[in-house]
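Take a look at chain A:
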Amino acid sequence: MSFPILTCIVFAPLAGSMLILFTPKKNVNLIKVIATLATAAALCLSVLLLIKFNYSSPAMQFEEKAAWIPSINAWYHLGADGISVGLIFLTTLLSFLACIGSSGIKIRQKEYFFLYLLLSTGMLGTFTGLDMVLFYMFWEIVLVPMYFLIGIWGGQRKEYAAIKFFIYTLAGSVFMLLGILALYFTSTPHTFDILELTKTGGALTLSVQILIFIAFYLGFAVKVPVFPFHTWLPDAHVEAPTPISVLLAGVLLKMGGYGFFRISFPILKDAAHYFILPFAILGMINIIYGALVAMAQTDFKKMVAYSSVSHMGFVMLGLASMTATGFNGALLEMFNHGIITAGMFFLVGVLYDRAHTRELDKFGGLGVKMPVYAGMLSVFALASLGLPGLSGFISEFMSLLGTYPTFKLITIISSLGLIITAGYFLYMLQRILLGPVNEKWSAISDINKRELLTLIPLLIIVVIIGIYPLSALKYQIAAISALVQNLGGIAF
Partner candidate 1 sequence: MSFIETFQFILPEVILLVFALAILVCSLLMRSKGLLGALALTAVVLASLFLPRVNTTHASLFFNMLTDDAFSTFFKVICLFITGVIILISMGYKTLQSGHIGEYYFLLLSATIAMLLAVSSNNLIMIYISLEMLSLASYILVGFFKHDDLSSEGALKYFIFGALSTGIMLYGISLIYGVFGTMDLSAIANTLKTAPTNALISSVLLLFILAGLSFKCALVPFHMWAPDAYQGAPTSISAFISVGPKAVGFAVLLRIFTRNFLPLYADCVTIIMLVSVFTMTIGNIIAISQTNIKRMLAYSSIAQAGYILIGFVVGTASGTEGALYYIFAYTLMNLGAFGCIVLISNSIRSDNIEDYAGLSKKDPVSAFMLAVFLLSLAGIPPLAGFFGKFMVFAAAIGSKFIFLAVAGALNSVIAVYYYVKVIKYMYLDEPKATEMKKNPAPLQIALIIIMIGVLIAGIYPSPFLNWIRLSQVFFLQ
Partner candidate 2 sequence: MIPQNHFLILSAILFAIGIFGVLTRKNAIGILMSIELILNAANINLITFNKFQKTPDGLGQIFALFVIAIAAVSAVIGLALVISIYRNAKTILVTKINLMKW
């Protein structure tokens, strides 16, 4: 058996958290070092994974399979393919960067980093687990640390936001659990293996598929989040501390989209076809509605949070397309949105750390006082509004392009979202950076080196994918075309 790279990636943070558990509370520096090393180890391994990944093959790679609960035929089964490899990298990268960005945490550091690393493991496990039970377990493991991370280190309404997040996502995921069980019992022989189910799932009758699809949908839609299940998101994002907002928006939302890619669509093919119109409509609503609501926000962070709702609409739209282009767009949009929004939340954090307010109207003219910050903010805002040449564009473009032949009107309306998005991001830039200098912030300092360090890797990725999208697309193309073929979608 070869080196179990995925196991190492998934459990490196957990090992770190166990170490932290036995580190004295007072020794904050050691705790930080352990956390950073653990996430860095996972990052290095995932880079290695990217290097060794054979992207011309649609098959599952680096598979690890060991008996786990034989009596119910559940296996410890990990693997990575083109769909998950990017998200694994995204998770490790953001975990690492957000870990560096966590130095602003001033209280209860031991607990913080312990939970933080636990969260990392949960997220990574979700993206690698190929057994439903394992997948569900990791999926749920994410909830608890997140609850604490928002609830303890969050903002003013942290308790409300934390419990809301918890209940909301749990409510979604219990239905997913029922869906998993239903899949298990409808398969012969009974299995939880996602790959096996992908082969056999199509044999189910449409009505059964639809029921199971809805069960999974409830779980995933809350995470994505899809209108009208999105209201936990602004609260959670706004109240969470910066690094956690980064992970929330950067990784957690992707878990829902990933679920669609990994489970709902490949296994429940007929139901997926049955539901593409609602998907497209919901995607459109997400895009337009999210953008319009974002426009009305006066709180910087809330605006970015709603922009996530809007952007995740493109994922839904791309999924609805049933075309390789749309799928590629949707998957890439998840990655890109992860990178860009992570950057945006870091930038919100930078500003909040200095000004202790996020009210957009209270700023103005910061472009003079914080030129580097202004540049960074502009680039990420532009990437977010889909400026060609930066990464956000290409994925939104492909989503829309893929959806166009199936849903013309919806695509047209959705592309209006691009205009609204441009509107609120530029309005945000105008209110923060442009205009006359607000004297209140005359002493504000520009972004510092550590903060830059967290942003620059993201910036580089944004630019590279924007200029040469194949650099990211190449990992997923083979897997996506296999998926489309499997689904009987349009392969262009």
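Here is how the candidates were picked: all candidates are chains of the complex that A comes from, given by their letters.
Here is the rule we use: contacts are C-beta pairs under 8 Å (C-beta built on N, C-alpha and C of every residue); 3 or more make two chains touch, one makes a residue touch a chain; residues count from 1.
Since the model is a prediction, treat every value here as computed from it, not as a measurement.
Asks: Pick out the one candidate among 1 or 2 that is in contact with chain A within this complex.
Replies: So the candidate in touch with chain A would be 1.
Asks: Which residues of chain A touch candidate 1 in the complex?
Replies: Where chain A meets candidate 1, its residues are 67-72, 111, 133, 136-137, 140-141, 143-144, 147-148, 151-152, 158-159, 162-163, 166-167, 170-171, 174-175, 177-178, 181-182, 184-185.
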